[in-house]
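Sharing a structure with you now.
One protein chain omitted, others in place.
Per-chain residue numbering starts at 1, and chain names A, B and C are given in the order in which the chains are listed.
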Amino acid sequence: MSMTTAQDPRLDPRLEAFEARIARGEKIEPGDWMPDEYRRQLIRMISQHAHSEYVGMLPEGEWITRAPSLRRKMILMAKVQDEAGHGQYLYHAAETLGATREDMMDALLSGRAKYSSIFNYPSLTWADVGMIGWLVDGAAIKNQTMLAGCSYGPYSRAMVRICSEETFHHKQGKEMILTYAAGTPAQRRMAQDALNRWWWPSLMMLGPHDQDSPNTAVLSRWGIKLKSNDEVRQEFINEHVPELLEAGLSIPDPDLRFDEASGNWIHGPINWDEFWAVVKGNGPMNRARLEARRFAHEDGAWVREALAAYGARSQAQAAD
Amino acid sequence: MSMTTAQDPRLDPRLEAFEARIARGEKIEPGDWMPDEYRRQLIRMISQHAHSEYVGMLPEGEWITRAPSLRRKMILMAKVQDEAGHGQYLYHAAETLGATREDMMDALLSGRAKYSSIFNYPSLTWADVGMIGWLVDGAAIKNQTMLAGCSYGPYSRAMVRICSEETFHHKQGKEMILTYAAGTPAQRRMAQDALNRWWWPSLMMLGPHDQDSPNTAVLSRWGIKLKSNDEVRQEFINEHVPELLEAGLSIPDPDLRFDEASGNWIHGPINWDEFWAVVKGNGPMNRARLEARRFAHEDGAWVREALAAYGARSQAQAAD
Amino acid sequence: MTDLTPQARATLILRFTALADDELILAQRNGEWIGHAPILEEDIALANLAQDELGHAETWLRLRAELDGSDPDALAFGRDATEFRCAQLLEYPRGDWAFTLLRQFLFDAYESVWLSAARASSYRPLREAAEKMLREERFHLQHSALWIQRLGLGTDESRRRTQAALELQWPLSAQLFVPLPGEAELAAQGLLPDLSALRPRWEESTRQHLGACGLSVPAWGAPEDVWSRDQHSPHLPELLAEMQGVARADPEAVAW
Partner (left out) sequence: MTDLTPQARATLILRFTALADDELILAQRNGEWIGHAPILEEDIALANLAQDELGHAETWLRLRAELDGSDPDALAFGRDATEFRCAQLLEYPRGDWAFTLLRQFLFDAYESVWLSAARASSYRPLREAAEKMLREERFHLQHSALWIQRLGLGTDESRRRTQAALELQWPLSAQLFVPLPGEAELAAQGLLPDLSALRPRWEESTRQHLGACGLSVPAWGAPEDVWSRDQHSPHLPELLAEMQGVARADPEAVAW
């Protein structure tokens, strides 16, 4: 049992200087002093974000083998590859804060770590790939654009890079859905059905309402989160609703309305029970995603062992 | 090194009685005296035949999951099930001669035992399932009808039972191809393509020409083989050529002609090089079939162990 | 039959679809084993099971057809994943022999209690179909229950594999008991079995057998983690791509 009494971090004289730097818009870099809580919150957010990219390869990756044209297959492979790359940058960014890849992977595979709720929804038709690009990446971009301005240098720079790639994915997803919305009856049905299933999860993935979001206050003070979940969600809705309607699709929210005064599209009530169930990760789909990740991990154990053995052997030879 | 000099079996006094029984059309039964060579030839033939049923589940079985209607799926499952059942009867028939299932399975999986060359051709389209039923089962029936009259009781009775089921499969295959031959352009193309690929292998599966068939003489004397390969092949051709032509399909043999004098359809030269290559079993497809059998066998090892352990446990409990 | 309300008719159609889809998808998974079972006798047994299941699927689709004039083949081979109403338990890949036989056991036990209750339905076609299927189903349940015994009480390896399958399948099984829209009303009217009454019966009998076979039943998930039957796993579209590929490749075909 530890009996040390930690000094109240709010009394640390370095805190004032740190907060002043943030206020001036300076970036905090890996070697710089930072409060433990700042480090902890960042590791939590960045590793969750990395896991989301890693798990996020699955719902779309399943469709690589089924993409219906050479061009779509190529685009989708490149996109899932980008997601793997994003996972890589983000794991590196978390490592600059002292987290290790092994620990993070272990936390993911054991079910302790979270990842974005959105990836626990299954992709059931080919149009889901387009809808994920348009809505899910669209929502992600709003969030990432905000995070690109965050106070921690490595995270901010990773976000800048990721955002520019995501913008590309977003365009491709939109183009795909617009094609199908103007396509054959079967294609139109498929696009509408995908919208019906992905609309609400896309709103939810931006997080709980501000009053239910426990971390928002501290994250905002330290320049990690520059906007609230509800603000980001509103931006997402305002951009996407008119485009979806123009494509001739209907949005599965009977209460959705345009508010002249604020210039905002106002959505109806969100089913947060579903959100929390998905976030908590007990559902069958969560299990399936983690099973897939665990299977790939265990199935690849002998490869990683061979790699290590070969590396050791090469080093020994080089030392001779 | 064994120095025993076996007595010339042709001098065994029981041989004359044995051959007289066969001449009278009596069946030889498991307990009866029989020449070693009779036993050896029968074990060879029956176990090859059993293996053929067992391996023969594969080319059609692959299409169970892809059958395009509820009725066809049902028929195909029943058919492959029948093949498993035929394998069972035949392994039992070989066991009556002293062969063991383990030895036979080992001979198959190690590549020592042969099975019908026909199952080393792949099924590439759904129409192959129909064409296998019509041609391959059609050829098998000709052979099996002949074997139903053979002198060894258990083999003869297995053949009677198998033949009646095969007749059913043959009808179903024919009905399927007739449907497609009268169907859409794509269905017609598929049926013709299947005929192009299965015609020659079906002729070859009935075995080499009489002059190249080393076992025929002794098998015929002992009433095991009542007709030569060429006779059986001619029966097959005479029955199937008119039906295939009537279906509007063309047979991939430019030399095929009807001989008024004999009333036979005369086929062109058979590419026996291909036949021997397939029989010898070095080709990629042979390897794939045996891999599939070996995989199922190894993959099921733990199940068979559990079965044995459970059996031992139940026996022990019953003895308490 | 003629005095069904439109609502009752719609709900019956939905339930027959769910019944058919469970059987069809399970038949598909079991069909994958034919030719690849650990012993030749089980190739035969699995083929038997799969044929019975396919037969049940056809029966339910025909009961649906009597209500809406639909075509069973068009439903089986022409619908996309989102239009299916099977439970996810049936969608999962065949896995190993323990996975396949445990799923069979859990489903057979469910089907037995469902069919037993359906014999009391006020809808005669359902009553008659249930009566007929129940005879086959008892044999299925015997077969799968015996295998669970062999695997649970066989070797350490077989117990480990069966337990691992149970960890995944038990929470999935809850979806079998989620009522379809309108189903509770039809249960109250005596047209359909009451799923909430069946679940404890199913649970009691499966728990008892699993326990006797040395397996430990994991906890249920939270109630909100139980999905309705319009929520599928990504295994379903994969399965359908294989199952429907030939049928869909030639849209002009009138007969297969």
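Assume contacts are C-beta pairs under 8 Å (C-beta built on N, C-alpha and C of every residue); 3 or more make two chains touch, one makes a residue touch a chain.
Just so we're clear, the structure is a prediction, and the values are computed from it rather than from any experiment.
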Which of the chains on display does the removed chain touch in the whole complex? A, B, C
For the chain left out of this view, which of A:Ile22, A:Met45 or A:Leu58 touches it? A:Leu58
Out of A:Thr179, A:Asn196, A:Asn238 or A:Asn264, which touches the unshown chain? A:Thr179
Name, in rising order, the residues on chain C that touch the hidden chain in the full complex. 238, 241-242, 244-246, 248-249, 251
Residue numbers in chain B that touch the chain omitted from display: 58-59, 62, 66, 122-125, 190, 193, 197, 273-274, 276-277, 280, 282-285, 287-288, 291
Contacts from chain A to the absent chain lie at residues 54, 57-58, 61-62, 64-70, 72-74, 77-78, 80-81, 84-85, 87-88, 91, 126, 179, 183-187, 292, 295-297, 299-307, 309-310, 313
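Here, only the chains that are shown with their structure count from here on.
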Are the chains arranged, by touching, as a line, ring, star, complete graph, or other? line
Taking each chain's centre as the mean of its CA atoms, chain B sits from chain C at a distance in Å of 36
Calculate how many whole Å lie between the centre of chain A and the centre of chain B, each centre taken as the average of the chain's C-alpha atoms. 58
